[in-house]
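With one protein chain removed, the remaining protein chains of the complex are shown where they sit.
Right after this comes chain A.
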Amino acid sequence: MTAAAPEPKTNMGQPVPRYDAVVKVTGRATYASDMPLVDPAYAFLVTSAIAKGRIDSFDLDDARRVRGVIDVVTHENAPKLKDSKLFSNGGYAGTTIQPLKTAEIAHDGQIIAVVVAETYEAAREAANRVKVSYTASAPTATFDSPGTTVAAATGQNAQFKEDPKVGDFAKAFDEAEVKLTASYETPTQHHNPMELFSTSCAWMGDELVIYEPSQFVYGLKYGVAEQLGIDADKVRVVNPYVGGGFGSRGSMTPRTAIIAGIAKRLNRPVKLVPTRDQGFTIATYRAETRHEIKLGARRDGKLVALRHEGAEVSSRPDAYCVGGTKTTTRLYACPNVDSLVSIVRADRNTPGFMRSPPEVPYLFALESAMDELAVKLNMDPVELRRINDTTNEPISGKPYTSRSLMACFDEAAKAFGWAQRSPQPKSMSDGDWLIGYGCAATCYPTQMGPAAARVRLQRDGRTRVEIAGHEIGTGAYTVIAQTAAERLGVPLEKVAVFIGDSDLPPAPVAGGSNSTASTCSVVTMVCDQIRQRLFKAVMPSQSLTDKAKETVGIGQTPATQAAKGDRPLDLEKAFDALGVGVVEEYGEWKPEGAPLDSFRAMHSGQVRLVGGHAMKDQIAYAFGAEFVEVRVNRFTHEIRCPRLVGAFAAGRIMNPRTARSQLMGGLIWGMSSALLEATEIDERNARYVNDNLADYLVPVNADVADVEVILLSEQDDHINPVGVKGVGELANVGTNAAICNAIHHATGQRIRKLPVRLENIEV
């Protein structure tokens, strides 16, 4: 075992290497824009230089003269497309702002023309030569800009049904022995996955194939079909590998149907690879947020009142919001809770999912406030969490299916050396550097969605698993292969996994950390169908003992059968008895409490995730605790975070190697969101300014010195058949608060606005 492949503890799978490791490190993995096309034309986007107004005219003469240009498509000659509703309103789109429809401009960097040419170079050159005359009007950029409209999220966002509250907050806060009121802010952030927002569209007669990095091939398939006005059976989305998603590829962007329409018109495949800066405006982003937290507590630290008010920016037409109060009002025991989420509309592109959408900004506020309260109470911040730990969430009193928050705090504290912290701010240093230790809780809802799979087993043990899941770098191939191998009792190397193709049985969006729980649950179920057929073949039905029935049911692994004295299935004997060479099974699984229309929705590209606080009698979350060491230079005020330790408990860990990797990436991202990442907006013109990877700062290797991930053993039999909570979005939550808490410890200064930059430090 190595650091990268931790020894599995109880209820953990083996840390087998990634299924796709070799193809990836040898550069043979085919990403969307690597897919071979026959005689493609190349598209290059022209995007608006204003955020609000209209296009008066184009001068395209210069562009059309570039050798190799086939067409310049603008709103005047674009393919006619139908609108798609926002995903949260039953549609597929991440934005309802459909470019190339009219001369109107609704946000910075909106697609206003597509140049199509024989080569990428010609398309790019011609795009540079497109001249546009605008009539611009003054746009509204963000909070505090003139012209925003503000309204409560409830009533305008179908997925944000109510502001959680319980008890009498006002009275309890008024009477509280210790009170804290504090405001926090988080910035605009962009996902910046390595793979650009490419799309390639190829028609064969009336059938369309789309190669595009997608976290939801079924959603894209149905969404594009709807926009083109064709039968979804005619559309196939293929992407075996996605070069990072982080939520940005969860819902459909307008580019796909546009390129599909152009390809249809040209009767030729069209390939689009937008630029890095275009990715800032043609897809989604994490919007900036503001928070006010009020905490009331007894002297002994027990919370008596909690209020969280959040405000989030969205576009003019779309009421996107993340509404993280659903989590922050339930994290700690507190009898009197109030909350409110508002949406602030501005002239911006529509924001969307970005890794742990609700929890990253909202837990920053709550976990910073908890640290501030601990300081007020003169109490260790870990102990404040312990005092307010709970087995039931306070809003409706439902029990957590399992909750290892304090176990995570204790493990991480030990590994970090929290006991060596001298609690007084500014009391630790090393040469030019002030040292601060800080910590915060993390949590993320356990979610799952309906999924289908097809599994084929051959007599020689070779197995093929088909499911339209997504490999966004998380290890989906690997854990699906492990699940099938384990369940069928075949060697791992005999399992072939096919995902990322909408011709395969449907799986949910790779979002909300549901993928492993959903895909592995259905694969387990379908493998069991195969086992059942094989067992029936070798055992006449009347002789099928209770014990044998049990062994073919869900919830048992071959390893535990052996322990019970059951013979493993003799494949050759079973195939002989059946008289066939191949057994193939298809199955559909839905989580408990899934809505009645789940399977119908699943087959039409709609997401029906259940879990988190929305379960009927229980609430399911994964938990963790993060500890960081921050160093602040007393002369330059530079802030570095050389050490991050996180302990996490998330039900069954399918593969400690891939889980650790995801959690480690999360911790690093969490540090990034505290100290580096922010999209700068020019408020005069509502435009993103640092729209490139040189100026949009993310950590480089030198910023990441020591990251330790501790996986706690946890078993939860109440969530899904595989007992998985999901780890994708767990580790980048709370890190931002832990870092600000550590900065306070280092400097005595409380910083409530992210990212923290050296100019914010006053030592």
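The criterion applied here is as follows: a residue touches a chain if its C-beta (ideal position, glycine included) is under 8 Å from a C-beta of that chain, and two chains touch if they have at least 3 such contacts; residues count from 1.
Rule of thumb we're sticking to: contacts and distances are computed from a predicted model.
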Looking only at the UniProt record of the hidden chain, which name from "FAD-binding molybdopterin dehydrogenase", "3'-5' exonuclease", "Lactate utilization protein" or "Sugar ABC transporter permease" is the right one?
"FAD-binding molybdopterin dehydrogenase"
With respect to the chain omitted from the figure, which of A:A138, A:A152 or A:L697 is a touching residue?
A:L697
Would you mind spotting which of A:K24, A:K234 or A:R640 touches the chain that isn't drawn?
A:R640
Where the complex has a chain not shown, which of A:V115, A:V341, A:A413 or A:L676 is the residue touching it?
A:L676
Those residues of chain A which, in the complete complex, touch the missing chain:
47, 49, 121, 124-125, 128, 277, 432, 633, 635-638, 640, 675-676, 680-682, 684, 689-691, 694-695, 697, 699-703, 757-759
